[in-house]
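Just one protein chain is left out here, and the rest sit where they should.
Take a look at subunit A:
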Amino acid sequence: MMRFMLLFSRQGKVRLQKWFNAIGDKERKKITRELVSLVLSRRPKMCNFLDWKDYKVVYKRYASLFFCCAIEESDNELLALEVIHRFVEILDKYFGSVCELDIIFNFEKAYFILDEFLLAGEIQESSKNKVLRAVENSDALQEENQEAEATRSILEEFGLS
């Protein structure tokens, strides 16, 4: 089971955090602070895994962003690395060559995508197409809403509602 996933920039700014079990806010901040500085201090070419406290940490850098997750002792490190990669692929396809800014400005979307992909720290759907379809379906619902919204506000403007 994955315990948590963090996305942070090379400057150490956290862009996305997902915690799969109940940890207090203070503890989260502490873990984040320590882990971010630990990962940032590692040189490229080093192994992507490290033992840290009770966690096995698996991380990988994609352009300016570090994707970092903590898994349990009995979990498979290589597969966790591919969980990260698949997530990146999904983001990439969804945003169209994703960059850090996409995740900053559409953080809520990133969370929605993650919820379709991972749930309770386990992989829910490993098919890229199926995850994207689920997210796009809910986007479609959003657009329907927006159309309704647009019409309504025009009506309101004209005082016709």
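Keep this in mind: contacts are C-beta pairs under 8 Å (C-beta built on N, C-alpha and C of every residue); 3 or more make two chains touch, one makes a residue touch a chain; residues count from 1.
In the analysis below, contacts and distances are computed from a predicted model.
Participant: Can you match the unshown chain of the complex to its UniProt protein name from these: "Dolichol-phosphate mannosyltransferase subunit 3", "AP-2 complex subunit alpha", "Transcription factor TGA" or "Histidine-containing phosphotransfer protein"?
Facilitator: Hidden chain identified via UniProt as "AP-2 complex subunit alpha".
Participant: In the full complex, which of A:Arg10, A:Lys30 or A:Lys130 touches the chain missing from this view?
Facilitator: Touches the omitted chain: A:Lys130.
Participant: Which subunit A residues touch the hidden chain?
Facilitator: 1, 14, 17, 21-22, 24-25, 29, 43, 45-51, 73-74, 76-79, 81-82, 85-86, 95, 99, 101-102, 104-109, 111-112, 115, 119-120, 122-130, 134, 137-139, 141-143, 145-146, 148-149
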